[in-house]
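Below is one structure; the comments refer to it alone.
Note that one protein chain of the assembly has been removed; the remaining protein chains are unaltered in position.
And now, chain A:
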Amino acid sequence: MIKINNLNFGYSKHKPLFKNMSMQLSNGHIYGLLGKNGAGKSSLLKNLAGLVYAQSGTLEVMGFNPAKRQPALLEQICFIPEEFYLPSVKIDAYVRANAPFYKNFDHQYFGNLLKEFDIPVSQKLINMSYGQKKKVIIAFGLATQAKLIIMDEPTNGLDIPSKAQFRKIMASAMTEDRCIIISTHQVRDLDNLIDTVIMLDENDVALKASVQEITEKLTFKKVKEIDDSIIYAEPSLSGYNAVMPNYHHEESKLDMELLFNAILAEKVKFKPLFN
């Protein structure tokens, strides 16, 4: 689905954001894109959608170079940005203007999603709350039936019931022929949806591994005391939340926040485990 080879990218020549980044993504997965503020999550997503251009290296999305912005590719990409602008029209006018760009647009599915998200269809988009607008563009994006779904912080602004609906909708949207990439800081909103973690740090991919691979190699658990086997630990009420090599084939639950902090703090110790 996506092949990135030796990608170099930055907004100015002196400050590179990605240095020789390479990575491949395939369909049938929900990728969780993690990274500190400014690590380049949104920029990577924009590269994939053809909204910014590489300085060198190659990007291939479904066989296309996204920088060329060919309609045959763009109609297969659904991009939900974190910041967006919606015009002062009602939903039906918005759909009349935008749906024709996507030849597989499913009007019935769009209607169902709006109902599920409880969107007031007679209201002008511009008068809706941020969360309502966000739900409209998520519904529109999914209704395009695009094969590549890119979402930048989709749960930002969603209220509590909407987050649960969002998870249900994404679980059903994940099909074998689709690739879904979600960048997020709200890992607890999404951690059971993500099957592969991509973490960006220091101009490159710090980790790309499936949840299964991570939990085969690492154990996440509460311990009373810290010993040498522990790679990284954070104090908690009843002791420590710790990450350690999985010596005894334990099947623990991945703690994504703990993993994130662990990799930032102990990058060198994790490198040999995931190569």
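Just so it is clear, a contact is a pair of C-beta atoms (placed from the backbone, for glycine too) under 8 Å apart; a residue touches a chain by one contact, two chains touch by 3 or more; residues count from 1.
In this section, contacts and distances are computed from a predicted model.
Chemist: Please identify the absent chain by the protein name in its UniProt record; candidates are "Aldehyde dehydrogenase family protein", "Cytochrome c oxidase subunit 1", "GntR family transcriptional regulator" or "Ethanolamine ammonia-lyase large subunit".
Modeler: "GntR family transcriptional regulator"
Chemist: Given the contact definition stated above, which residue among A:K168, A:K217 or A:K271 touches the chain not shown here?
Modeler: Touches the omitted chain: A:K168.
Chemist: I'm checking contacts with the chain that's been left out. Which of A:D195, A:E213 or A:E234 qualifies?
Modeler: A:D195
Chemist: Out of A:Q132, A:T184 or A:T215, which residue would touch the omitted chain in the full complex?
Modeler: Spelled out, the listed residue whose C-beta touches the missing chain is A:T215.
Chemist: Provide the residue numbers of chain A that touch the chain removed from this figure.
Modeler: On the chain A side, contact with the omitted chain comes from 28-30, 164, 167-168, 171-172, 174, 192-195, 211-212, 215, 221-222, 251-255.
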